[in-house]
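Note that one protein chain of the assembly has been removed; the remaining protein chains are unaltered in position.
On to chain A.
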Amino acid sequence: MNNKATNACHLPELKSGEISFQPGRIFWATLVRELNLALRRRSDLINPLVFFLMVATLFPLGVSPEPSVLSTLAPGVVWVAALLATLLSLDSLFRSDFDDGSLEQMLLSPQPLFVVVLGKVLAHWLLTGLPLTLMAPLLAVMLFLPAEGMWGLMLSLLLGTPTLSLIGAIGAALTVGLRKGGVLLSLLVLPLYIPVLIFGTAAVEAAVTGLPLGGFLALLGALLAAGLALSPLAIAAGLRISVSG
C-alpha cells in the first residue's frame, strides 16, 4: 500500500499543542490527497467509464438496433448507465482508507469531519461523475439521441451526478466495515437514487421535445443543494459507526 506516504504530507503544519480550525485547508488537503491517490491507480479511474460504455452497448444488442426505438430509450439508458457506473465506483470510496487505518486518523483529527467528507465526495465526483458527463455525448450519439437533447443530457448529468456521489457515499460509509459490502451497498443506495433518475431523464426528454427544461434542472439543483447540506452529516455519522463497530 503506498497510501501511507501520501497521508501526512498535505496536512497543514501545526505548532505542538495548537489546534487550529481550518476547514478550507483541510478540504483542500483532502481533495488533493484523494486526487493524487487516484492518479496513481489509473486503471481504477478508467473502469467505471468502460462499464458506462459497455452498458450502453448492450441496449442496441439486446433491444433493437432501430434508431427510432433507441432514440426514445436513449435518455433513460444513458442515465441508468451513469447511475450504475457511479454505483460501481462507490465501494472503493472509503475502502482503502478503512483498510490501512487512515480513515480512523481522519475521524480522530480535530478538523470537522463534514469538510473532510465533502472533500472526498468532491474528489469522487471529479473522477467519476464529471468524466461520465463528458462522455455522455458519445453514448448519446451511439443511441441516436436527437441533437436537441444533448445539452439537456449534459446539464442534467452535471447537476445530477454530484447528488449520486453524495447519496452513494452514505451507503459506502455504512457498509465500509463489512467484508462483502458491494451488493448490499447497491441495495441500500438504488432506491434513494430514484428521484434523481426521474428528474434527470425528464429533463432530457423535455429538451428532446423542445419543452422548457428549467424546472427539472431546478429540481435537480434543489436535490443537489439538499444533498450537499445534509448528506455529509449522514456520511460522517455512518463512518463513525462503521469504524467504532
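In the analysis below, contacts are C-beta pairs under 8 Å (C-beta built on N, C-alpha and C of every residue); 3 or more make two chains touch, one makes a residue touch a chain; residues count from 1.
One rule holds in what follows: contacts and distances are computed from a predicted model.
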item: Record-based protein name (UniProt) of the chain missing from this complex, from "Thiamine pyrophosphate enzyme TPP-binding domain-containing protein", "Heme exporter protein C", "ABC transporter permease" or "Urease accessory protein UreG"; value: "Heme exporter protein C"
item: Residue touching the undisplayed chain, where the options are A:Leu184, A:Leu211 or A:Leu228; value: A:Leu184
item: Which of A:Ser89, A:Thr201 or A:Ser242 contacts the chain that the document leaves out; value: A:Ser242
item: Hidden partner chain, residues of chain A it touches; value: 167, 170, 174-175, 177-178, 184, 187-188, 190-192, 194-195, 226, 231, 234, 237-238, 241-242, 244-245
